[in-house]
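A single protein chain has been omitted; all remaining protein chains appear in their positions.
Should a chain be cited, it is by its letter among A and B, assigned in written order, with residues numbered from 1 in that chain.
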Amino acid sequence: MKDVEMKMKERAKQLLESGEVARVVGWKKGDFCYDPSPATFETVEELDNFVYDYFCGANLSKYLIQISKKEGKTAVFLKPCDTYSFNQLVKEHRINRENVYVIAVECMAKFDIEKIKEKGVSQITGVEVKDKDVKVSSLYGETTLYKPEILLTKCETCQKTHQVKDEEIILHERPERDVDRFAEVKKLEAMTEDERFAFWKEQLSKCIRCNACRNVCPACSCVKCVFDNPASGVAAKANDSEFEEKLFHVIRAFHVAGRCTDCGECSRVCPQHIPLHLLNRKFIKDIDGLYGEFQAGEEAEGKTPLTSYTEGDAEPNDVLNGEAK
Amino acid sequence: MIEETLIPKIGVVTDIRRDTPDVKTFRVVGTDGKKLFQHMPGQCAMVSIPGVGECMFSITSSPTNEEYMEFSIKKCGCVTEVIHALEVGAQITVRGPYGKNFPVEEDFKGKDLLFIAGGIGLAPLRSVINYVRHYRQNYGKVVIVYGARSKDDLVDIDEIQNEWVNEPNMEVYLTIDRPQEGWDGHVGFVPAYVKELGLDPNMTAVLCGPPIMIKFTLAGLLELGFDKSRVYTTLELRMKCGVGKCGRCNVGDKFVCKDGPVFRMTELDELPDEY
Partner (left out) sequence: MLKIAKNKLNDLYAKINETMGLFIPIKKAGEVNYHVWGEGKEVSIETLKTVKSPKNMFFPQTENMMKFKTEGKNLEIIDLRDEKRPFVLFGVRACDYKAIEVLDKVFLADPVDSFYQSRRAATTIVTLACSRPEEGCFCKAFGIDATAPQGDVTTWLDEEYLYWQANTEKGETLTKLVQELLEEGGETEVAAQKEATAVIIDKLPFSNLNLDKFKPENLNELFDSPKWEEMSEACLGCGTCTFVCPTCQCFDIRDFKTNEGVVRYRCWDSCMYSDFTLMAHGNSRTTQMQRFRQRFMHKLVYYPSQNDGLYSCVGCGRCVNKCPQHLNIVKVVKELGGKEND
């Protein structure tokens, strides 16, 4: 991964020095080895703090809504999953594509620091990866963890590939994976209605309405969210009842249906670890079942199942009758 | 249970006066017909229509009025829109008084006073002007400069033309932004008018109006030789509690609801520019 980071830094430096781009969007170092933040780099000096490692899980696409409006070209490093969000935002005319230079970067899945800490490792100073073994060094010594157990949830089932690139920095082959991203959804579908209701009730009761899921979501790009708009009649900052906390998330899932690329940022940022991505994935699975396989973000233009009408379209009853499964 | 400031009192609207196309003045008393609470000039109250919202308004009537309170309210948002649709007899809620008042009993006493207002900015000044009129012997000369977009936008014009202009040792200068049929008074913006009038810089000045008017009028006053420590204004920011707890109306380390809304210009100079 260090070699990838070096290459990225080198390329960023070239682009800035030559004036081909006015800025580069990537990640900057934090206080620890695991807390980088998305950042814009405008000078070569600023690149000293550039970082790309196993903790750069954040999706940078949404930042481009604002940044691509700035003067001059912006170079951005996008992981495979991020390119789907990027395409979707271009399709929705949120990102000004001409102003962005996309550098596709390799990704071998990203780590979840909280999962590492849960394994009892603290004061972590660095990680080294060899196949499925992750050597974690800390002030207390070294521990070897099993990679699949410490991945960000969104990375556990990822099979995504870059959908857009102006150039790429890929130094290593990503091993083929055979995983079913709908496995968890199927488990929920197998539950009885009561069980499923109880599951979501328990999970969503943890919600603190911090709006992190909404604000990070590339599909939630409304200038004024209905839940913030006093004129909507549903503007609220608090969960008034158990019903309302479900309402917020269910409505949000409906709003992003057919547009959600399954980037998984909602679950990554939830401070209470609510598996919000499962709501979206259920929609994705249903759309696949009702309209044929569809992956939002594969294309930056064209029609989508929920925005085009064909005579053979599924009727709402089909969903009610469970034919969507 | 101890008294809770966030729980309001019920007020009854006993009179509604249309001042301008978008400003109405509401007279309010308690359900017992008496004044809801005492206040000092410059202080505010939270007025609400349950189910719609609660907003902070300056109390425009003078504390010397023992019978009722008045609020001059401009229609500009969802709460004020509903307030404007009220009829006499309607019940609303009121809580207060909140904030610091103008130093009428301290710094203003014995001084010549200059009041400069623009548009609805007259509302908080009306309270102090009528207070000064009530205790006329305690104050020196009073000069009032008041401007609005048009003659129809001058708030409380009846009181100004019938009472204020006749008050001894009190000068009233009115101006409107653009010439208008039926207006033979001064035409021009408040800041320019203030400079034209060549006012005595030893007066204590009070400004209230849109931020842009305050900015240019203050610059004009400083040019005339006014001392910032004797220039006052009032601020307005979003408020919810009125008692410095809900956290939104601060400018730097001062809460407008609690430490304001009345500020001396020298105090504002020390605060960050975020209002």
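Quick notes on this structure:
As a working rule, a residue touches a chain if its C-beta (ideal position, glycine included) is under 8 Å from a C-beta of that chain, and two chains touch if they have at least 3 such contacts.
Since we're looking at a predicted model, the values are computed, not measured.
Between the chain not shown and the residues A:Ser122, A:Thr144, A:Thr161 or A:Ser308, the one that touches is A:Ser122. Touching the chain that is not shown, out of A:Val21, A:Ala39, A:Ile150 or A:Val164: A:Ala39 (per the contact rule at the top).
In the full complex, chain A contacts the hidden chain through residues 30-32, 35-40, 58, 63, 114, 117, 122-124, 139, 202-203, 205-206, 208-212, 214-216, 228, 230, 236-240, 265, 268-269, 271-274. Residues of chain B in touch with the missing chain: 1-8, 10, 50-54, 76-80, 89-93, 236-238, 240-241, 243-253, 270, 272, 274-275.
Simple rule for what comes next: only the chains that are shown with their structure count from here on.
Measuring from the averaged C-alpha position of chain A to that of chain B gives a distance of 51 Å.
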